[in-house]
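Complex shown without one protein chain; remaining protein chains in place.
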Amino acid sequence: MIDFLAGLGRAGLGWFAVLGRASMFLGRVLLSQDAVLRRFSLTVAELYSVGVRSLLIIVVSGLFVGMVLGYQGYITLVNFGAAEALGGVVALSLVRELGPVVTALLFAGRAGSALTAEIGLMKATEQLSALEMMAVDPYRRVFAPRFFAGFVSMPLLAALFSAVGVIGGYLVGVGLLGVDSGSYFSQMQAVTDWREDVVSGVIKSVVFGFVVTWIAVFQGVDAEPTSEGISRATTQTVVVSALAVLGLDFILTGLMFGDL
Amino acid sequence: MKQRFLEVSVGLFVLLGIAALFYLAVQVSNIAEYRDSDTYEVLAYFDNIGGLKVRAPITVSGVRVGRVADIAYDPERFQARVTLAIQSDHDHLPADTQASIFTAGLLGEQYIGLEPGGDFEMLQAGDEILFTQSALVLENMIGRFLTNMSTD
Partner (left out) sequence: MHVSRESVDDTPHVVIEDLAFRHGRKTVFEGLSMTVPRGRITTVMGPSGTGKTTLLRLIGGQLRPSSGRLWVDGLEVARLSRRSLYNLRKRMGMLFQTGALLSDFNVFDNVAFPLREHTDLPEELIRHLVLMKLEAVGLRAARDLDPSQLSGGMARRVALARAIALDPQMILYDEPFAGLDPITMGQIVTLIRRTNQTLGLTGVLVTHDVVEAMAISDQVVLLAEGRVVDRGTVDEVRGRASEWTSQFLEGRPDGPVPFHYPGTPYRDDLLGGKESRT
């Protein structure tokens, strides 16, 4: 029993230590953000590997999620004779919840894990150390542009996800199930508010982008510089990001839509 | 060459993202309402607003002319005070216009319908709509129906 408590205490202290290191790391990365504009070509390269290379999975997933929403929404709504409201259901679910959240989860799996593995490998092969010894600050050269790229890409990807999802819902609802095309979009516009729904969704995706990139880059830096260490860190990135995104989503939803 | 490819694809990516956001704004949401958001506000007091919500539509003859900006309880009048934001181009509503709370469909959302009266004076910003009709609450109706039945 004592052993168990001692273990619990140690684990707790370990977590605090990780959080502390992560926060100090974040602080230094944020202070190094001036490098993002000064070395813009580096930032462009990172936007490519973080953003552009996540495009395909985001667009395809968005399309399918939208199509499923169209199906499920129709099946439920038709019982109430309200199949015309399908557009609103699809758009609200996407813009408020599924767009930011699913994009963040996919982003953690696709871009986050790649970031962790890349940085972990740079650490294990002493590239980060070599940069430091060549008097090149890895925070400016490596971490800052990656962080910025993740932070910027997420909201764009989430917007794409929602937009493609709306089209997916249209394809199924209007094309397959025969909901009227006009009422699909008019219902959508009637219930989806620009500020309350769309902007809130974008804010969510900005927060998620920040957190997921932070976790991914930090896990890479904090990884044990061995093969097992890197694979563990990569898994950790996906797991911790998913938990953080879902937890934050709950909090943000409460803050944004709580007092309707 | 490689750098060029990176730049072009990143440019495309950013453009796509912004286009998606634009699509969400214009096609999916009601940003049009924000664009011509020049409105004037009038007040209306109801005994019972039922399930009326902020942002609910306001219509005249079924045409949308504005939305509910605020709902509060007035402790002096023991009534609900509803603030109506009406688009400025619909400023020819007679002062004796009646405001009623209707329900769209059987289970649909509630909205405010305005029925213009015959007054020559027009409603100005800050005026009060004097003639209001509260929301029909199902329980009350059933209760009234039952009392009518028993008195018959």
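The chains carry the letters A and B, assigned in the order they are written, with residues numbered from 1 in each.
The criterion applied here is as follows: a contact is a pair of C-beta atoms (placed from the backbone, for glycine too) under 8 Å apart; a residue touches a chain by one contact, two chains touch by 3 or more.
All figures in this text were calculated on a predicted structure; none of them were measured in a lab.
A.B. asks: Counting the whole assembly, list the visible chains that the omitted chain makes contact with.
C.D. replies: Within the full complex, the chain left out of view touches A.
A.B. asks: Given that one chain is not shown, which residue among A:S23, A:T125 or A:T226 touches it?
C.D. replies: Spelled out, the listed residue whose C-beta touches the missing chain is A:T125.
A.B. asks: Out of A:L8, A:V136 or A:I251, point to the residue that touches the absent chain in the complete complex.
C.D. replies: Of the listed residues, the one touching the omitted chain is A:V136.
A.B. asks: Could you pull out which residues of subunit A are in touch with the chain that's been left out?
C.D. replies: Interface residues of subunit A facing the absent chain: 121-122, 125-127, 129-137.
Here is the rule we go by: only the chains that are shown with their structure count from here on.
A.B. asks: Please give the residue numbers of subunit A that touch subunit B in the complex, ascending.
C.D. replies: 41, 44-45, 47-48, 51-52, 55, 80, 82, 91, 95, 153, 155-157, 159-160, 162-164, 166, 185, 188-190, 192-198, 202, 260
A.B. asks: Give the list of subunit B residues in touch with subunit A in this complex.
C.D. replies: 3, 6-7, 9-10, 12-14, 16-21, 23-25, 27-34, 53, 55, 57, 107
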